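Below you will find the structure I want to go over with you.
Missing here: one protein chain of the complex. Every other protein chain is in place.
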Amino acid sequence: MIVSKDRASSVLFLVLAFAALGGVFGLLDAPFVAAVQVLVYAGAIMVLFIFVIMMVDRRNDREPKKKNLASIFAGILAVGLLIELLLAAREMVPGMGNAGPAGSADTAGLGSLLFEKYLYHLEIASILILAALMGAISLARKGTMPK
Amino acid sequence: MIPGSYFLVLSFVLFALGVAAFFIKRDLITMFMAVEVMLNSANLAFLTFAKSSSALDGQVIVFFVITVAAAEAAVGLAIVLVVFRQKKSIRCDDLDLMKG
Partner (left out) sequence: MTEVFWVAPFIPGLSALVLFLFGRLFSRKWIAAQACLSVLASFSISLLAFLGLLAAGKGAAPVVRGLFSWIVSGSFEARAAFSFDPLAAIMSLVVTGVGFLIHLYSVGYMSEDRSLARFFGFLNLFTFFMLVLVLASNVILMFVGWEGVGLCSYLLIGFWFEKPSAAAASKKAFLVNRIGDAAFLFGTFLVLATVGSGEFRELAASVTGGGFPAGIATLAAVLFFIGATAKSAQVPLHVWLPDAMEGPTPVSALIHAATMVTAGVYMICRMSPLFAFSETASLVVALTGAVTAVFAATMALTENDIKRVLAYSTISQIGYMFIGCGVGAYSAGMFHLFAHAFFKSLLFLAAGSVIHALAGEQDLRKMGGLRRRLPRTFPPFLVGAAAIAGLPFFSGFFSKDAILSQAFAQHLYIVWIIGLATAVLTAFYVFRLVFLVFYGRYRMHLETWSRIRESPLIMTVPLAVLAFFAVAAGYIGLPAVLGAKANLFGRFLSPVFTNVPGSVPGPGTEWILMLLSVGAAFMGVAAAYILYVKNPLAPLVLISKLPVLYSVVNRKYYVDEAYEAVFVRPLVRGGEIILEHFDRRILDGVLNGATAATGVTGNRVGLLQTGLIKEYALAFLIGAVLFIGFLLI
């Protein structure tokens, strides 16, 4: 996604990436989350992105050839960050067991956890979605309210 | 079968890639996509830890992260649309209204 030159290709590559991640989630004994990932992320959010890309002017699509100093610097920093993170995780690594189908996928358990312990969070998240919905519509609308 | 540490490394790599992409790209939408990548890497890390500590709470967190990311994407893209209508450009170098 990063290297592709135009935005549409980037989006499509990203969709692929998310789908793959969904598979990875499945490997981690999280089938419900995997399904959600594919449905919501790869399905809904990326579609949103595609819509907006289509609505936006395509004149400046090509990236300029020249690279500036800041990008190179940032790239180096990103690599540095990676190294740091890996170093940080070194001591944690032995403590992790094997992933795989050894564990059982417990969607019912997840559901009960969601609706008991995290009930408030759930409700608030739903209100948040409602607010985002209204916000996005009112922001992106052209013109004023119909009389 | 697959050691947990592999997943963690994958998460870190994805994060670093997201960061790099954020700085390299010029237009807002692609930068936004990079942010999504970073969020997903975090999700992966959460799930890894959930598995290793056999607690389902990590999955709950991931659930919420996806929810919030969706909401944020909706609003953020709406803003991008408005900005585009105003300035006719989505290159982030042109957006310096907050200068000073």
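Residue numbering begins at 1 within each chain, and the chains themselves are lettered A and B in the order written.
Please note the rule applied: a contact is a pair of C-beta atoms (placed from the backbone, for glycine too) under 8 Å apart; a residue touches a chain by one contact, two chains touch by 3 or more.
Keep in mind it's a predicted model, so treat the numbers as computed, not measured.
A.B. asks: So which of A:Ala19, A:Ile50, A:Leu77 or A:Leu128 would be touching the chain we can't see?
C.D. replies: A:Leu77
A.B. asks: Could you list which residues of chain B touch the chain missing from the display?
C.D. replies: Touch with the absent chain occurs at residues 19, 22-23, 31, 92-93, 95-100.
A.B. asks: On chain A, what residues meet the omitted chain?
C.D. replies: Spelled out for chain A, the touching residues are 70, 73-74, 77-78, 80-81, 84-85, 87-88.
The criterion applied here is as follows: only the chains that are shown with their structure count from here on.
A.B. asks: CA centre of chain A versus CA centre of chain B: separation in Å?
C.D. replies: 5
A.B. asks: Along chain B, where are the residues that touch chain A in the complex?
C.D. replies: 1-10, 12-13, 15-17, 19-27, 29-30, 32-34, 36-37, 40, 43-44, 47-48, 50-52, 54, 56-57, 59-60, 62-64, 66-75, 77-82, 84, 88-91
A.B. asks: Where on chain A does chain B make contact in their complex?
C.D. replies: 1-2, 7, 10-11, 14, 17-18, 21, 24-25, 27-30, 32-33, 36-37, 40-41, 44-45, 48-49, 52-53, 55-57, 60, 63-64, 70-71, 74-75, 77-79, 81-82, 85-86, 89, 92-93, 95-101, 103, 106, 109-110, 113-114, 117-118, 121, 125, 128-129, 131-133, 135-137, 139-140
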